[in-house]
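Only one structure is covered here, and it is reproduced in the block below.
All protein chains but one are shown at their positions in the complex.
Coming up: subunit A.
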Amino acid sequence: MNSPAESSALPARFVALGKAMRAHGLAVGTSEITDAARVCRTLGFDDRRRLRAGIAAAVLRRADDRTVFDQLFDIYFPAAVGRRTDAVASLDELRERLTEALATADQRAAAEIAAATVELLGRVTDGDGWSAAQALDALAPQLLIAAAQNRARMTGAAGADSGSGGSGSGSSGAGGQSQRDGSGIPNERPAAPTSDDTSWAMNPWDVPDSRSEQLTDRIDRDEIRDRVAAFRRAVESETRRRNAEVRDRDRLARLAIPPSLQRRDFLTAGAGQLALMQRELDPLARKLAARLTSRERAGRSAIDVRRTLRASMSTGGVPIEPVYQRRAPHRPDLVLLADLSGSVGGFSSFTMLLMQALHQHFRRVRIFGFVSTTAEITDVVRELPPGASLTSWALGTPALIGRGTSSSYDWGLGTFARGHLAALGHRSTVLILGDARNNFGDPNTEALQQISRRARHTVWLNPEPAGMWDRGDSLARVYGRIVDMHECRNLEQLRDFVAQLLPVH
């Protein structure tokens, strides 16, 4: 431990960290907090990175919680106090230094620039405190991507073939192309513009290279974009650190960190979040399957010889009581009917994840999708990569848009009732996923009634907040009178639905 003052405040610090984690929906018990303190005593404060890893190992239970933890850790165990940069640079100098750091993948320099950025550009003008958004808006790091990419190639050229010298002007491109590459690969590239005076007008990434292309050039733009994202995170965490000094730590921990995965809306989820959701959905799908599984079948199965003999030990080897093999539980049918139109775009990626997760746990899942007409898409869902967006695919599939590309529950339910009712049996559970927004068309409640009569259960999951139901063209209440409709906007609600609301048998 560094100083007595620090060590005396330490237990309170850990308790506060635990409390903040709980507020973000992470299950942290007293034993975890005790563990964290033990870790801290074992590792000491010398190496912050190790301390972070060690405390994470003690308090975390799943990898998805790591982002929330990292941000809270920065607030309760700040890297430093006060400003970390001495020389306050100008905006141009920051841009220049960041371009260099992005080009050379220099993480330490990027961290220093992040600190300087917050110092120079992040201070909120009226009142005390710091704003990451303001700093990033002023710096605009995304505009440096092209220049950094260009610079990376130039320096790469200087390192790779020492002769060319790697000057960035347009004219050296043509000369450079002729001097290398004896392998006889035909040059398919159109001749580079050669007049010198146009080079200033070109996009930086269109400037012809002064060296031969390398395969890795095709990915360096993505790499630099990732570095910019990392730089943004560094600015954000630096802002939190500075704010933690001037504001109430606990309040900051509660408000300045985006909601955890559990409470994030499906409708607005981005690609990265969906990937995280996927892992959450799988256990939910398993629970759903378990809840729907009936245990009512009787009858005997084959004798389990090993366990019969094991049981017979108590009677000296005489098998008095035969033990039967456990029977695999019967699995019910599940039929999914999903709205794939553009209005539920974000939701449909989630739908896709849910459908794929359910697929693994039900013996028989049939999946139907509709925009304006309904078609079976079971095989499509099985083939597509996880998390792929179905919306664009659906809007290009004739079987789904037979009545136009805006969603029609009238025709969707109608074509299902007419063409696919045979998919339903007395063991089927129908799960309808959609926002019940019908573009002011006919509700066609008769079709929904037909479906719900034929199936054992019909349940509707609606991704819109219940307060929005029945506003505009929503038919939520109309359909809700026929089948159970549940608000299902985030993982937490889906979990509640699976655990409590789902009718069993």
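FYI, a contact is a pair of C-beta atoms (placed from the backbone, for glycine too) under 8 Å apart; a residue touches a chain by one contact, two chains touch by 3 or more; residues count from 1.
In the analysis below, contacts and distances are computed from a predicted model.
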{"item": "Omitted chain, identified by the protein name its UniProt record gives, among \"(4Fe-4S)-binding protein\", \"Aspartate carbamoyltransferase regulatory chain\", \"MoxR-like ATPase\" or \"Lipid kinase\"", "value": "\"MoxR-like ATPase\""}
{"item": "Hidden-chain contact residue, picked from the options A:123, A:247 or A:286", "value": "A:286"}
{"item": "Hidden-chain contact residue, picked from the options A:18, A:54, A:122 or A:141", "value": "A:54"}
{"item": "Given A:39, A:228 or A:253, the one touching the chain that is not displayed", "value": "A:39"}
{"item": "Hidden partner interface residues of subunit A, rising order", "value": "27, 29, 31-32, 35, 38-39, 42-43, 47, 49-50, 53-54, 56-58, 60-63, 66, 176-177, 180-181, 185-189, 209, 211-216, 218-220, 222-223, 226, 271, 279, 282-283, 286, 306, 309-310, 313, 316-317, 385-388"}
